[in-house]
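The other protein chains are all here in position, but one chain of the complex has been omitted.
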Amino acid sequence: MTVPHPAGQPARLVRSGLIDRSQPLRFSFDGRDLTGYAGDTLASALLANEIHLVGRSFKYHRPRGILSAGPEEPNALVELRNGARREANTRATVTELYDGLEARSQNRWPSLRFDARAVNGLFAPLLAAGFYYKTFMWPAAFWEKIYEPLIRRSAGLGTMASAPDPDTYEKSSTFCDVLVIGAGPAGLMAALTAARSGARVLLADEDFRFGGRCLSEQRHIGDLPAQEWTATVIAELASNPDVMLLPRTTVFGSYDHGVFAALQRVNDHLPVPPQFEPRQRLWRIVARRTVLAAGAIERPLLFGDNDRPGVMLAGAVRSFINRFAVSPGRRAVVFTDNDDAWSTVADLQAAGAEVLAVVDSRDGAMDANRLRSVSNISVRNTDAINGVVRRASGGRALQAVEVVSNEGQLQRIECDLLAVSGGWTPTLHLSSYLGARPRWDADRAIFIPDQLPAGMAVAGAANGEFTTRAALNAGYREGQTAAQALGLSPAQFALPSTPDESAARQALWRVPNTRGKCFVDFQNDVTTADIELAQREGFNSAEHLKRYTTLGMATDQGKTSALNALALLAEQTARPIGSVGTTTFRPPYTPVPMGALAGHHRGRDFRPVRLPPSHAWAKEQHAVFVETGAWLRAQYFPRTGESDWLQSTIREVTAVRSTVGICDVSTLGKIELQGPDSLQFLERLYANGWQTLAVGRARYGLMLREDGIVMDDGTVARLADQHYFMTTTTANAVDVYQHMQYCHQVLWPDLDVQFVSVSEQWAQFAIAGPRARALLQRILDPGQDISNSTVPYLAAANVTLADGRRARLFRISFSGELAYELAVPARSGDAVIRQLFAAGADLGVIAYGLEALGVMRIEKGHVAGNELNGRTTAQQLGLGRMLSTKKDYIGAVMSRRASLQEPAGPQLVGLKPVDRALRLASGAHFLPVGSPVTAANEQGYVTSAAYSPTLGHWVGLGFLANGRQRHGERLRVCDPLRNRETLVDICDPVFIDPQGERLRG
Amino acid sequence: MADADAFAFTPGRIGRLGGPPGLVVREHTCGLLASMIARPGQTPTLSAATERAFGVPLPLTPRFVSRQGVSFIWSGPGHWLIESTSAAIGMDGLLTSVAGMAAVFEQTDSRVVLEVVGPRVRDVLAKGLPIDLHPASFQVGHVALTSASHIGVQLWQTAVDPVYRIAVARSFFTSFWHWLATSASEYGCAIIAPDY
Partner (left out) sequence: MRINCPYCGPRGHDEFLYGGDATRQRPDPATPDAEAAFCDYIYLRDNPDGAHRELWFHASGCHAWLTVERDTRTQVIGAVVPARSRT
């Protein structure tokens, strides 16, 4: 008899189990306040409170209970937690109970007990396999507006949280000699053997407690009850500093060369993670050897209405009794096609339940001698029936089962629990993720791992070694093998003597002649009838069956259903199961939260951000920042009274063109080259020549890809005879450096050139405007001559600042003004920009950002990222004359291709609106006046556009067919995206100072 | 991690406060950092030259050697990072010693170097560095070029405790520090004054 428990948990057993009765925990389900104990799962605590109805099914909204006690659970999915932490589709069977846990049933309306959409069951013929494809096909226009929203409303499972996740997640890497996946008897023994041999061992198990089936079975290992033996092994492993134990950790993926991914639920067992601790941690594990000891999953049997709450896997029944001290029913029937489930009888009886009958489908199953030999089962007061359960009856709870004996005798047995077992399926997923298909073992009627990834072994139930003794032996064997392979001397020790149970089975893939719905996949509401229909419609392959019926999809990925479905398909197509094969196994083994995959990388840490040396200063100036590649750069520097970016930008451009402005250009890639062949290397790298570049001079350079398309541009300065300093664009800095390494290491390893990135060493500021020289002079050593004759346009010089700092000065202009780039060691950057502003206050110095930089380069017709877009040639950019004909360089041959020389091809032009009040936008297309707006009439496109404060109207750059011959022509630019059309005049791309007088001034 | 958010790299304590910190970090300041790249075929001569000038031959594998405040830290084939903690050597002295055998590039301002130590230092680093720092794989004198949370780093172990130094490109330092501080806050992290 079950003794009602004092804490109001009527199905709780008074003794035994691995729960802590001194730690009661409060929780709620659908608003009802309940209690459980530390050591419970949500499922065991619900059962302790005699709550069997926990959810509604996906399609038919049928009442569902708890089928399993593990990760395979298809039914007992609940919504856990509240607010921003709410998570849908949480399996109650693996949710560790904590004080204050709040869970709600899902997929029901208005309530779990009365679900209006259960009428779907009456329309079952409409909802059969493939109903999406059949029912919602016509009219096509209905899909987006009517069908899809309708399906989404009614078919979804839980509800997502809509607020950002307040918890943190992280990733971590670890390395080991031997990774053991699963801490049941096989895994514990493998870990123990490998650890005793001196290996670095990592033991991971998805459960919060190590032990696997040892926790759930009344068995002895050696002299100890299995639960106690487990504790002694764990204690030994925990005392070894080279053993890492990861409970609550699911190894969910395996990758090439011994790499595994695992999810550790660090704090899912608490209402809120402790401060500073992550909720979950994603592990990347690199293992030299792996022992997969993931155990096995029991299969349900297929009979009518086999989904009623109260129908439970036999192994789960034993788990709830032995591990969680809960009796899942008072009046039980056991239905099996194998010996293993018989031990459920004794456990139920010990828990005070009445076992009314054992129904075993096998011929000869009831032979008394056989029963004695396979187990010590006492079937006192229990009816042993050789036959099948044909149908379960009841609605929200099981009421009775209809049993048909093999002799054809029908009887109805009133009961509230039906323990079912269709045998166990090895959990071999991780052995198959790299593409190996498992092998069908006809004797045991299971798939077992066949060809394994290099370094992996499988032990125990995962390998079809189902009994405790076999599992221990297998763990020892694979622990030794792993040690041997690592070059260690394998530990030798005597295994505890353990009686062997019987795992004999004679497969009953389905009960014949059932009535009612017979579910194969509980989670997706796929029945035997759906599988038959799919097969009749021609879906004969396992992969097609899965897609058509949705069998094996969603959170459980067919863990309880896949093999049963394959067996049915085999039967219907009269093929052996082995030739039907399995569907492809793919990670993850169980669902992985997106937060864990993101780890640290979200919000401002989404990716690393690079800050230029003036960042702190720019922040003080209230700069508005913009991400450009990895860099965070000042976009503009708003001043009081300025209402938008355009106003600030106009002020900044105007100031640079009239006084002086400063922009941090440290983000440019900077590379220094030395060595006797550095000139030769530059010659091959760039399309233009460098032979005449004198020491102390800089020059613009153009780099092509080998296919003749422009790759990047920048400047090269010659600092000494064999010492060059080159810059790349900000965007291409990493690619160009890697390209140079390729050219040097792969193409021309004989060149005696040494180069390294010095991007991080130098802070570099553009100082531009008519007063640039005056400003610069104020912070330089007074003796430093920077007159136009000493430091002319394109000069490069080493200079000394007034405070003694050493710097490099380049007379380079991107803005078109008199301009310098001053490079100082990066740590001095902050101090130097402050010096510049302090020194230049009376000169009207201003800071300018990327917007102003962009406007000025468009005014000046300089090409940038919009034009150097990976599809343009030097000829198109108007830089064709730079291509040297006197040397080989990257891209030389291909840039001479006839198709790239086409005179009528696109060429860079400038454009301005005929009505100067109108604005221009990049992305618009050139079309002749009067022709229809069609692709056939398109003659090019606008790449850049900006309002020019200097000219007082918008200007643009673009590529126009034969454009250089068409200056003065009037065209339309059409922008179908923004639905705009503007009449423009085509002109030279240089709008300001075409002779370059300012920059040479 | 509000604590780390508000944190600037100044002495103090962040993350968990009770008990000794799991990570202790300070900036290791370098008088000089430089990249040295050997000219083709010159490595043996160069190594002999550094041995003459500084008392140490060059490491030819991912290791570093130090003597009297000067370290040669392997940075790739034929490539070393030279670190001088004192005014022991400057660029000029270095250039003279290796002239004709190698190119030297000044990098003093290019990197921030941190020294990290503490009972949980390996657990903290494992949250970003994809390499094995277990003493069976990585010991005093070892060097690794790798990434930490997608940021390139150079790491070397200077004492058995273990003590590691980590060099990070200056522009990435804020992101790097945010990752390190976040990763260490679980164990408590103390920042102590730089070692100058």
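Every chain is named by a letter (A and B) in the order it is written, and numbering of its residues begins at 1.
The definition used in the following text is that a residue touches a chain if its C-beta (ideal position, glycine included) is under 8 Å from a C-beta of that chain, and two chains touch if they have at least 3 such contacts.
These numbers were taken from a predicted model, which means no experiment stands behind them.
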#### Entry: Chain not shown: contacting residue from A:R515, A:R834, A:R871 or A:R897
A:R897
### Task
Check each of B:P62, B:G90 or B:P119 against the chain that is not shown and name the one that touches it.
B:P62
### Task
Sort through A:Q741, A:T790 or A:N869 and give me the one touching the missing partner chain.
A:Q741
### Query
Touching the left-out chain: which of B:P57, B:G152 or B:P194?
B:G152
### Positions on chain A where the hidden chain makes contact
255-259, 284, 286, 434, 454, 706-707, 738, 741-742, 745-747, 749, 888, 892-894, 896-897
### Task
Using the touch rule from the top, list residues of chain B that touch the missing partner.
61-62, 75-77, 79, 130-131, 144-147, 152
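Here is the rule we use: only the chains that are shown with their structure count from here on.
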### Message
Centroid of chain A to centroid of chain B, CA atoms only: how many Å?
### Response
31
## Note on the structure
Given the complex, residues on chain A that touch chain B span 168, 170-175, 200, 275-278, 284, 286, 600-601, 604-605, 607-613, 631, 666, 672, 674-675, 750, 752, 754-756, 758-762, 825-828
## Note on the structure
Within their complex, chain B touches chain A through residues 1, 3, 15-16, 35, 37-40, 79, 102-103, 105-111, 123, 126-132, 134, 136-137, 149-151, 169-172, 174-176, 178-179, 182-183, 185-186
